[in-house]
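Excluded from the complex is one protein chain; the other protein chains are retained at their positions.
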Amino acid sequence: MRKVAVVAAASRQEEKMLDTEVEMMIPLITKVRESVGLQQTDIDFTCSGSSDFLAGQAFSFVMTLDAVGPNPPIVESHVEMDGAWALYEAWVKLQMGKSETALVYSYGKPSPGSIRDVLATQLDPYYVAPLWPDAHSVAALQARLLLEGGHTTIEQLADYAVRAGRVSDHEEYFSQPFIADPLRDADCPSYADGGVAVILATEGVAEKLSDNPAWITGIDHRIDAHHFGVRDLTMAPSVRLAAKNAGVSDAAVDVAELHAAYTTHEVIIRREMGLSVRPNAKQRSYPLAADTLMASGLLRIAEASRAIWEGGAQRAVAHATAGHLLQQNLVCVLEGGQP
Amino acid sequence: MSEIIIPEILQGKEPVQSVRTPIRMEYTFTPGVAAQAYLREFGKKKILANVSPVDGAILVPPRGADPRHGVLCEEFVELPHQGHVGSFCITNVPIPGRKDLDLPYISAWIFLDGADIGFLNLVSECPPEDCRIGMRVEAVWKPDDEIGMTAENILYWRPNGEPDIPFDQAGVRGWRYRASENSDA
Partner (left out) sequence: METHERLSAPLVLEYPFTRTTGPVIGAFLTGLREAILLGIKRADGTVLFPPTEYDPQSSESLYEMVEVGQDGTVLTWTWIDKPRDQSPWKQAHALALIQLDQTDTSLLHAVLVDDVKQMITGMRVTTQWRDEREGHINDIEGFIPIEGSGV
């Protein structure tokens, strides 16, 4: 395996952004390139993640290439997935040995549409999507199984909501009416427009671009079955397996950046990854308070990397999820120091 | 592959082979920073373009970016309401939802005077056989009381009677022409 590190990151999130995706991404992409002194012509591979259903436009990612400046023509790819999966593709590309640097970015602007409803279109088109269940209601089905099955308590969900800044205390949490019984507003994601860009580099190059590269020591992604009814929704075997393959529990974790957009998801992710239920590993930002579909996962990797660059962590874990009810999961372990 | 076994009770029933699964999604689309500025001025019958900070290229309509270099464009200039046909197409098939278009119609890349890129629009008051690359055209606007912040303000473009510009300077060919002029200088 070639050693690959995250050497630069830039991100932005706002509740409702005026900028187009191109206007939003140009400053971020410019910033990551400039921070390591690379021009686009120095970058061997560019990969992005986004969703046409958010933009309401077919092949919308092609437009966003305006933000990269693909002139002269660049080596480029795109995934209709969170940017964490674009990073995985770039990591694989770097493993192939012909490339040494990669630009990875992703973005989402949910504000023009109703994301709760748009997400219904990712469900089974014969049996489920025609019923148009909104995202929070689907999450509530999983939440009730967790609560009534004794996997968590309302108090624990309230703790997670307070820690993520969705409410100031338990009193405020319990004063909220159910938005999708048994979930309250504070259990559900607060959506944000936003984007993130990172630069990857291989051993030998990364050390020249950064004083303290965040080395990817383990990365894996796994998927569970799509149909609600065949899964035990209180578990996410794909999180467990990805975490095992990435080596999460091989050593102490200083920072854990989890893509938990619902309080109930944090319960499952922590258990499947073998992290403490009472959080002891630091987390720097919370998708529950600002979830940007297609970017939240790559943002976790960017935040985990920042923790290493700034000296707050020697070993950090980032988790990303996609699909409904933690169906697809990616886990990435990052470490500072020598490769 | 084995046959699917279906219970006796459904034998002989007309099988369902397809299902309607329509999707409808409603968005509230907001133009970006540059497009907002463009539309506000377009509502006053002014055509704005972006100026590339890299080489001064004039990009219309403005999208806030020079896509060749991946840089923001924050400077605007106003362009005249005349230009030339950079390339065109004569269409003989109708478009659903545009019953107002008489066939055949001409769609063209219009290069406004001073602009480095063209944009797609209709050419009318011109028989299809007379349309040509380099033909000079001018905008025909909607009546003033119907002008709004919409791309529909310009009904079409028509020949303005001025002499054509040379073929090798028309449309994107002009890039190469201007580059060779600059290298000669």
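Per-chain numbering from 1; labels A and B assigned in written order.
The criterion applied here is as follows: a contact is a pair of C-beta atoms (placed from the backbone, for glycine too) under 8 Å apart; a residue touches a chain by one contact, two chains touch by 3 or more.
Treat the numbers as computed from the prediction; the structure is a model and nothing was measured.
J.: For the chain that's not shown, point to the residue among A:92, A:131, A:251 or A:277 touching it.
T.: Once the missing chain is taken into account, the touching residue is A:131.
J.: So that we can see where the missing chain sits, which residues of chain B does it touch?
T.: That gives, for chain B, the contact residues 1-7, 9-10, 13-31, 36, 39-40, 149.
J.: What residue numbers in chain A mark contact with the hidden partner chain?
T.: Those residues of chain A that touch the unshown chain are 18, 56, 112, 116-117, 120, 125-128, 130-134, 137, 140-145, 148, 178, 180-183, 225-230, 233.
Just so it is clear, only the chains that are shown with their structure count from here on.
J.: Quick check: how many Å separate the C-alpha centres of chain A and chain B?
T.: 36
J.: Going by the contact rule at the top, pick out the chain A residues touching chain B in the complex.
T.: Result: residues 18-20, 22-23, 26-27, 29-30, 40, 53, 56, 65-71, 111-114, 117-118, 121, 125-126, 129-130 of chain A touch chain B.
J.: Considering the complex alone, what residue numbers of chain B touch chain A?
T.: Interface residues on the chain B side: 19, 21, 23, 25-36, 63-72.
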